[in-house]
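Note that this complex is displayed minus one protein chain, with the remaining chains in position.
Showing chain A:
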Amino acid sequence: MTPPARKPAPSPPLWRQAFDAAERAVAPRAEDLVRSEYFALATALVRRAQTVAGESVQGLSARVWHLVNLPAGSDITRLRTQIGSLDREVRRLTLQLESERRRASTTPPAPTTSTTTEDSDADRAQPADGARPRPARRRAQRPARP
């Protein structure tokens, strides 16, 4: 028994066919344009011009505000940047501290033995070669399974 023939999908309306034809003609050209070196250079240039213009206006308005002893937008931006830097430093330190704490808590404590006075003194001694205990390291990345 042969399966029933699938009903063909209805063709799109005429206006859509016209749009698709126009899109097929325009899209590759538009994509070539935005992927060209000239477009990249022009975008960068326009952006640079905008930045220069923005900075000039900002500098002028900052001078006006400073004349009347008030902080300008650029001062606030500078403060926000400084707060951001400080916040990042604190966050990184907190994360590193947490990580060290976790590592310390997962490291097994040194075995305790009955000690004599001589042993107690020896416990505090440093090895002659200057070697110090290293923080515990995790085991290496697991190699591929056979």
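Keep in mind that, in the parts below, a contact is a pair of C-beta atoms (placed from the backbone, for glycine too) under 8 Å apart; a residue touches a chain by one contact, two chains touch by 3 or more; residues count from 1.
Assume contacts and distances are computed from a predicted model.
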Pick from "Transketolase", "Polyhydroxyalkanoate synthase", "Transport permease protein" or "Thiosulfate transporter subunit" the UniProt protein name of the chain that isn't shown here.
-> "Polyhydroxyalkanoate synthase"
Residue, one of A:V26, A:V57 or A:L70, that touches the chain absent here = A:V26
Touching residue (missing chain; options A:A44, A:V64 or A:A104) | A:A44
Even though one chain is not shown, chain A touches it at residues 12-13, 16, 19, 23, 26-27, 30-31, 33-35, 37, 39-45, 47-48, 50-51, 73, 77, 80-81, 83-85, 87-88, 91-92, 94-96, 98-99, 102, 137-145
